[in-house]
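One structure is given below, represented as structure tokens, and several questions about it will come after.
The complex is shown incomplete by one protein chain, all other protein chains being positioned as in the whole.
In this document, chain identifiers A and B correspond to the written order of the chains, with residue numbering beginning at 1 in each.
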Amino acid sequence: MGLLNKLDDPYYGGGIILGKVEDILNWGRSKSDWYLQFGLACCAIEFMAVNASHFDFMRFGCIPRTSPRQADFIIISGTVTFKMAERIKVLYEQMAEPKYVISMGSCSNCGGPYWEHGYHVLKGVDRIIPVDVYIPGCPPRPEALEEGMIRLQEKINKQAIFNKRKRLAEEEKQELIIDN
Amino acid sequence: MGETKKVEFEYSQIDSERMRLNVGPQHPSTHGVLRLEVELDGEIVTEVIPHIGYLHRCFEKHCEKMTYPQVIPYIDRMDYICAMNNEWPYVMGIEKLMGIEVPEKVEYIRVIFAELNRIANHQIAIATFGLDAGAFTPFLYLFRDREFILSIFEKASGGRLLYNYYWVGGLAADVHKEFKEDVLSIVKQVRETNKEIADLLLYNKIFIERVANVGILPADVAISYGCSGPVARGSGLAFDLRKDAPYSIYDRFDFDVVTGHGEVGTVGDCFDRNIVRFHEMEQSCRIIEQAIEQMPMDGDVREKLPKKIRPPKGEIYTKAENPKGELGFYIVSNGTDKPERIKSRGTSFVNLSVLPEISKGYLFADLIMILGSVDIVLGEVDR
Partner (left out) sequence: MQAQEIYEKLKAEFGDAIIEFNAEPFFDPFVLVTTDKLFDICLYLRDTQGLEFDYLSCLGGMDYKENLGVVYHLYSIKLKHTFVIKVTVSKENPFVPTVERIWRTADWHEREAYDMMGIQFEGHHNLIRILCPYDWENFPLRKDYVQPDEYHGMKVPY
């Protein structure tokens, strides 16, 4: 959204920005997302690689937290089995609002290579928790995960904070009018 | 005044309240989705019950439904850290059943890639072991080096992690032109980093205090539990399938089987298991150098690929030395293009079963170190 660009702009000068409080809050929120340190399968190894020196995930402001209570988002990195699905649900419920989910890899998107004969594999994590960003690939390249992170930041930037219900209701009304 | 009664007791007889603690399946130090049910007496571990199966992906069921070449990607996903090594015993078994002789060049490339992947696996093992002990810097160094190895794999196979590269009768693609130079530069880099890691982590006094004399696994227990790989070798057992049952062309190379000998503590402790991994990286470097020297650069890696993979009716148990130990496949063929049954002997599955035995009587914090030193991959435990 380019808050910093505005500061550089001579016409805005003096380091003063005029903007909505919501935008500033969202800017802060999107640039310091903490994720739950949680890996499931092969994709988790790529996830580890993203955390390490070559790809440096921390430059997105992402810091691993070991407790779901402190995490802003969770990356489902790998195959979700039925034995694990219930635990993932619990983990998700333990996270504080607002919370986001990135589904990394074909397995957690739709069952991946195990979609047909995998009697013990949940075909898509979105059957138990809502997902914000899907990253395709088996495994997705680290760059793809970073792109997914950027997409999540974009999503957070667009979110409404104040008068959310009222605004949503208004939007719905508008939509109804348009539909009719 | 009445007599005072003297009460005698021994310290060990005081029974404090037992506590049951649940570790995992989401826990930063369980290396995946493993759940441990731990019974504690104070801070002493009295019992560990591993609960596995949180990543059970029905590998053996898939094998029965897929054709032989289609099984290879699933094998990659068993032990996803060293996928190259995983594919090898499987394709070797089918080649044996079908009587295919693979070309020289293929054998050399297979050896080189398997050893490179062994290095990559040990790098992860040592890095995460350090992470468990609270050392973050070695993790960054080792993962940096791992990326170089992965880039070579990527040039050859197109995949960073899961390759589908060893095919029955050959390889999926040839290596690039500057292959030899690239590999040698990686070997040089690995050696350099290893020196640093030895100073930074392995022979660090704090680290030694933490891991020496912890989690001792005697050799006879290791055999009885079926341990293999660095876990068995750490107990002083010179058990390495590359030497004991030489497959492929391993008999052409000169290398040592590294065993633990209680350098800073007792034979078979966590330190020994780890130092075995560390020295094995050097041995792998030696194998790679010899292989690069002997390897012919001309020849077609795909010339022996069979048109139809349909092994005759039969059964075979093939095994190879994975970075983690003996990986075996029991392949039953019924003469069609789909296997009747494939039973895999997951290395980590067997190695993990020794955990309850070796972690009894240590502190709870040591349990984390012991688990790290066994080096498991949950994909292979649960399959």
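Observations, loosely collected:
One rule holds for everything that comes next: contacts are C-beta pairs under 8 Å (C-beta built on N, C-alpha and C of every residue); 3 or more make two chains touch, one makes a residue touch a chain.
Since the model is a prediction, treat every value here as computed from it, not as a measurement.
Considering the full assembly, B:K61 is the residue among B:K61, B:K180 or B:R286 that touches the omitted chain. Check B:E43, B:E209, B:D256 or B:E315 against the missing chain and you find that the one touching it is B:E315.
Touch with the chain omitted from the figure is made, among B:Y90, B:Y108 or B:Y225, by B:Y225. Within the complete assembly, B:F349 is the residue of B:Y165, B:F207, B:F349 or B:Y362 that touches the hidden chain. Along chain A, the points of touch with the absent chain fall at residues 82-83, 85-86, 110-111, 115-116, 119-120, 122-123, 127-128. For chain B, the residues touching the absent chain in the complete assembly are 52-53, 56, 58, 60-61, 64, 97, 221, 223-226, 237, 239, 244-245, 311-317, 319, 326, 328, 330, 332-333, 341, 343, 345, 349-350, 353, 357, 382-383.
Here is the rule we use: only the chains that are shown with their structure count from here on.
Our note on geometry: chain A versus chain B, Cα centroid distance of 33 Å, whole angstroms.
Of all residues in chain A, those touching chain B in their complex are 36-42, 44-46, 48-49, 52-54, 66, 78-79, 81, 83-84, 87, 91, 113-114, 116-121, 138-139, 141.
Of all the residues in chain B, the ones that touch chain A in their complex are 25-28, 32-33, 53-58, 61-62, 65, 73-74, 77, 80-81, 124, 139-141, 143-144, 146-147, 160-162, 378-379.
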